[in-house]
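Omission of a single protein chain aside, the complex is shown with its protein chains in their original locations.
Should a chain be cited, it is by its letter among A, B and C, assigned in written order, with residues numbered from 1 in that chain.
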Amino acid sequence: MSDITIEQLRQKISDFAAARDWDQFHSPKSLSMAMIVEAAELVEHFQWLTEEQSQSLPDGKCAEVENELADIFIYLIRMADKLDIDLLNAANNKLKINAEKYPADKVRGSAKKYTEY
Amino acid sequence: MSDITIEQLRQKISDFAAARDWDQFHSPKSLSMAMIVEAAELVEHFQWLTEEQSQSLPDGKCAEVENELADIFIYLIRMADKLDIDLLNAANNKLKINAEKYPADKVRGSAKKYTEY
Amino acid sequence: MSDITIEQLRQKISDFAAARDWDQFHSPKSLSMAMIVEAAELVEHFQWLTEEQSQSLPDGKCAEVENELADIFIYLIRMADKLDIDLLNAANNKLKINAEKYPADKVRGSAKKYTEY
Partner (left out) sequence: MSDITIEQLRQKISDFAAARDWDQFHSPKSLSMAMIVEAAELVEHFQWLTEEQSQSLPDGKCAEVENELADIFIYLIRMADKLDIDLLNAANNKLKINAEKYPADKVRGSAKKYTEY
């Protein structure tokens, strides 16, 4: 059970930026840069691991990865807030689009999308 | 008001992958790559815009950006699921860490963190 | 005048990896991750700057940016070496493709490619 809702997080993050007068830096252009920087910090944890190693991280590493996911999520919420987008609904809609784009009976097994190289 | 919770999204995304037998591709290493690719598709929308332009996107562009945010969110949820991480709690904890790292009264105005170049 | 050629750099980088027995880590998949991590370190220097600020970096910052560009270049050379690609010829060929894709008299001024949003 989570201790907080995404809407409460949105508010907290907005207050956090306001208290620091950081709103002026948070254009969508700059926020997209901050988000990809965080995504890269996640990638960095996995770059030299085998896929198998990446599936069973030691505890210390796992805590670091958790913080990277958190950072990405925070910027994602911030960006959505700035653009007045409901993240949950957006993801839900996108899943419907994906379901039509990749019909299970067509891509299963062969997993065409992934191996068409 | 959102039509779906993050927990319901997590389940939907998990079912989506299972129905396509895509679990085999979803190592944290590979998922981190997929996530940064989506983050870059977001960056691409803003790369040649001025910061001001990025703040007032035309409608069509805004819908595309919404889908990019959705894609990042979907992979974020998927990755967290695979690593047994509660995204909401992780973000909440990270905000506490950030609050200590950047005390409002020290970084406000000067916005030291951002301009220390 | 540069003190070294790209071919000499390729050899040096290859020797560097061999001396450390790091070849085993350098699959194209993992190298692509390392390269985007370096690209993100470059982005990080610019994320909170205005475009104007990014055009006149103070000396210390400029030296850091130079090292980030170097890191990207090193992985680029390494990756090309692994895949037996001549980087100079590849870029030259790509410029020809780009010239056909973006005819100067069509995109000039309006800069369509960049502003078609």
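The working rule: a contact is a pair of C-beta atoms (placed from the backbone, for glycine too) under 8 Å apart; a residue touches a chain by one contact, two chains touch by 3 or more.
Predicted model only: the values in this text are computed from it and were never measured.
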Subject >> Shown chains that the omitted chain touches within the full complex >> reply: A, B, C
Subject >> Contacting the left-out chain in the complete assembly, out of A:Leu9, A:Leu57 or A:Ile74 >> reply: A:Leu57
Subject >> Options A:Leu9, A:Met33, A:Ala70 or A:Val107, residue touching the unrepresented chain >> reply: A:Met33
Subject >> For chain B, residues in touch with the removed chain >> reply: 25, 30, 33-34, 36-37, 39-41, 43-44, 46-48
**OP:** Kindly note down the residues of chain A that lie in touch with the hidden chain.
**Re:** 29, 32-33, 36, 45, 48-51, 53, 57-58, 61, 114-115, 117
**OP:** Extract the touching residues of chain C with respect to the undisplayed chain.
**Re:** 2-7, 9, 12-13, 16, 19-22, 24-25, 27-30, 32-33, 35-36, 39-40, 42-43, 45-46, 49-52, 54-55, 57, 62, 65-67, 69-74, 76-77, 79-80, 83, 85-95, 97-99, 102, 104, 107-109, 111, 114
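Keep this in mind: only the chains that are shown with their structure count from here on.
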Subject >> Centre-to-centre distance between chain C and chain A (centres being mean Cα positions), rounded to whole Å >> reply: 26
**OP:** List the centre-to-centre spacing of chain A and chain B in whole Å, with centres computed as mean CA coordinates.
**Re:** 3
Original post:
What parts of chain C, by residue number, touch at least two of the other chains?
Top reply: 33, 36, 48
